[in-house]
Each structure stands twice: as structure tokens, then as C-alpha cells.
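After this line comes subunit A, so read on.
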Amino acid sequence: MLQSQQSGIVLARLDDVVRWAERSSLWPLMMGLACCAIEMMATAASRFDLARFGAEVFRASPRQADLMIVSGRLCMKMVPVCKRLYDQMPDPKWVISMGACASTSGVFSNYAVLNGVDKIIPVDVYVPGCPPNPELLLDGLIKLQEKIRQGGTL
Partner candidate 1 sequence: MADEVNLTIDGRQITVPKGTLVIEAAKKLGIEIPIFCYHPKMEPVGACRQCLVEIEGFPKPQVSCSTRVADGMVVRTNTPEVKQMWEIVLEFLLINHPLDCPVCDRGGECPLQDNTFRYGPPDSRFEHEKRHFEKPVALSSLVVLDRERCILCFRCVRFQREIADQPDIQVFNRGYGDYIGIFPGRPFDSNFSGNTIELCPVGALLSSVFRFRARPWEMTSTESICPNCGVGCNIRVNARNFRRVVRYLSRDNPEVDGGWLCDRGRFDSTFINDPERLTKPLVRRNGELREATWEEALEAAVDGMKAAGLRAAGIGSANRTNEQNYLFQKFMRLVIGTNNIDYTMEPMAPGGTDALVAGLTSGFFSGSIRDVASSDVIVSFGSDISQELPVLDLWIKKAVRKNGSKLIFAYPLRAELAKYASSFLPYSYGKEAGFAAGLAAAFVGKAPEQAGGLSGDEIESAAKILSEAKIVALLVSRSVIESAPDGMETYRALESLVGTLEARGARVQVMLLVDGANTQGGMDVGLLPGYYPGYRKIDESSCSEIAELWGAEPPPEPGLTGWDVVREARNGGVLALWVMGQDPARDLVRAKEIAEALGKLDFLVVQDYFLTETARMANVVLPSCTFAETKGTFTNTERRVQRINQAIYPMSDSDSDTDIILKAAFTAGAQFEYGRIESIFEEIARVVPQYGGLTFDSIGPFGRQWEVRR
Partner candidate 2 sequence: MNNNELITRDTVPEAARSVAEKAGTPEGREMFLRADKDAILPLCRALHDDPALKYNFLSDITAVDLYKQEPRFEIVYRMYSIPDGRRLWIKTAVPTGEEVETVTSVWKNADWLEREVYDMFGARFTNHPDLRRILMPANWIGHPLRKDHPLGNEEVQFTINKDDIVPQTAFLNEHFEGMDFAEYVERGDEINTFYGAANMRKYEQEGRIVLNMGPQHPSTHGVLRVILALEGETIIDADQDIGYIHTGIEKTAESLIYQQALTLTDRMDYVAPLMNNFAYVLPIEKLLGVEIPPRGQFLRVMLNELSRIGSHLIWLGTHALELGAVSIFLYGFRDREILLDIFELLSGQRMMTSWINVGGLRDDIPEGFTDLVRYFLDVFPSRLDDYHALLTKNPIWLERTKGIGYLSREDALNYGVSGPILRATGLAWDVRKVWPYSAYEEFEFDIPTGENSDVYDRYLVRMEEIRQSLRIVEQALSKLPEGNYRIEDYKIVLPPRQRLDVSMEALIHHFLVPTHGFFVPAGDAYVSTESPRGEMGFYIVSDGGTKPYRMRMRSPSFSTLQSLPLMSKGHLVADVVAILGSVDMIMGEVDR
């Protein structure tokens, strides 16, 4: 960005500005599946404060959300629902796979849990942990923001 000292004009590339806006105002979809959802709520609460990163507006409707944080294990009955929610989200959209279960089925390698949400939807950032610390989730979010800044989108 070029900044003029006197006239208060800033020159920048459109892409950079758009990406800055996107990453600084990610609206997560309210999709808390299991235990990771509790830590996701804790991340949104005042101690860890997701709002600092522009992401405190959790939207219930996928039509209004651009970030899906899959927080918890994806079980068989929920698999088509998750896919449908993802499909309903408009572009550009991103996915954070939060926790071991969402990334790989975690402790539950069995008939009921899908071994990784990336089997049905594309994932941008995998956050390990069972459940991950809110700080770790924030780190994941920051990495996603970095990815967006560099032009990574799906």
C-alpha cells in the first residue's frame, strides 16, 4: 500500500483490500457438534475473545456465514447435514477442522464417526487437540487469516 503523507489517500491493490476485509470479518457458522464446541464457546467468551479477530458474529444460518468451524466429531447421521450446510454457504467460504475428531476421527476410530471431515468437504486449517485450547483455535484462525491474506481461497 502506498500512503500519501499529506492528502490522506491510500493506494492499494483491490485484491489486498478485499482479502483484508474478508479475513478481518470472518463470520463463523454456529455449528457446534460436541466437546470442541464448548472450547469454541470459550474462545468466543471474554477471556480469549474471538471478537478481537473480527469473528464474534456467529451466524446460525449458513447463508450468512463464511467460515465453518467443524467443532466436534462428525457422526454418520450428521455427515449429510454437514455437507448440505457447507453447500448452502455462499462463496468465498473456508473450513477449519477443529479438534482431532473433525480432522481424523480422533479417539473414535469406529463405525459411527467419519474419519475426518475432509472426506466430504475441503478443509483449510486443521487444528489438533482434544479439545484444542482456545489459544490453539485462535492460532488456527490466525493461520487461516494468513492464508486468506496470501490469496488462498477454495
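Regarding selection, all candidates are chains of the complex that A comes from, given by their letters.
A few points about this structure:
Going forward, contacts are C-beta pairs under 8 Å (C-beta built on N, C-alpha and C of every residue); 3 or more make two chains touch, one makes a residue touch a chain; residues count from 1.
No experiment lies behind these values; they were computed from the predicted model shown.
Put simply, of 1 or 2, the chain that touches subunit A in this complex is 2.
Residues of subunit A touching candidate 2 in their complex: 29-35, 37-39, 41-42, 45-47, 58, 60, 62, 72-73, 75-81, 83-85, 105, 107-115, 119-120, 130-131, 133.
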